[in-house]
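Since the structure comes first, as structure tokens, the remarks are kept for the end.
Removed from the display is one protein chain of the complex; every other protein chain stays in position.
Moving on, here comes chain A:
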Amino acid sequence: MDTQKKHSVLKTKNLSIGYRSKKESTLIGSNINIELHKGELVGLVGANGIGKSTLLRSLTNVQAKLDGHIYINGITLDRYSSLELAKVLSLVLTEPIFSKNLTVYELVALGRQPYTNWIGNFSKEDTLIINKALNQINIESLKHKKCFELSDGQLQKVMIARALAQDTDLIILDEPTTHLDMYHKAYILKLLQRLARETGKTILFSSHEIDLAIQLCDKMIVMSENNVVSDTPCNLISHGTFESLFPNDLISFDKKTGSFRVKK
């Protein structure tokens, strides 16, 4: 029990998420209890509009939670200053970066910002970590390319390298596989799996690639209308969680292959 607690990187307790405006608050999900441990690759799946992005935004303090608790490394999220949070949590977002005139190296190097001085000079250690990140993602050959010269898949790898250079315990990616072809979807998720194993970082991503996530993730968080379940993919399959994910008039979940089939 004790060792379990020690390695818990992200934990929520009775978390409620949603939007709060002056007049009313819209509840999107409640009673969310998840716990992610060191070195785990975790996939967050659910239908469109179910609130995956809202959950990720709440977990990363972009959006205020409605109720409950979020702990990162055992400390309440609210207690972190933005700089402290930047040293334990890095993000890969769906939004395109604003300047594509940066070189790959410059972009990855921006990941070191929380550690650099007022003008952003790199220490030897910074340079070392930047090069290591480039190396781990195998994009050293792209180092001097400008970002507008890259394909979507390459750019996604660069963004992951940037998050790695930020050297945080937890990396959260919002739909890292959108806009990618089938090969690159598998490539990116496989890469995330390798990184979680090699670096011991906890990686949480949201995705629509349920079948790939089932094959690669250590744990999955399944969001449906009524509840949020988190478990290993095997347990989730045997409990029949995936069947309740979508309306069952068009597609159905095949337990044997772990994938969805179109009904004939």
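Everything that follows uses one rule, which is that a residue touches a chain if its C-beta (ideal position, glycine included) is under 8 Å from a C-beta of that chain, and two chains touch if they have at least 3 such contacts; residues count from 1.
Just so it is clear, contacts and distances are computed from a predicted model.
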**Item:** Protein name as given in UniProt for the chain not displayed, "Na+/H+ antiporter subunit E", "Cytochrome bc1 complex cytochrome c subunit", "Iron ABC transporter" or "Carbon monoxide dehydrogenase medium chain"
**Value:** "Iron ABC transporter"
**Item:** Per the touch definition above, residue among A:16, A:116 or A:199 touching the missing chain
**Value:** A:116
**Sole residue of A:21, A:101 or A:141 that reaches the chain not shown, by the stated touch rule** = A:101
**chain A, residues in touch with the chain not shown (by the definition above)** = 60, 62, 81-87, 89-91, 93, 95-103, 106-107, 110-111, 113-114, 116, 118-120, 144, 148, 166
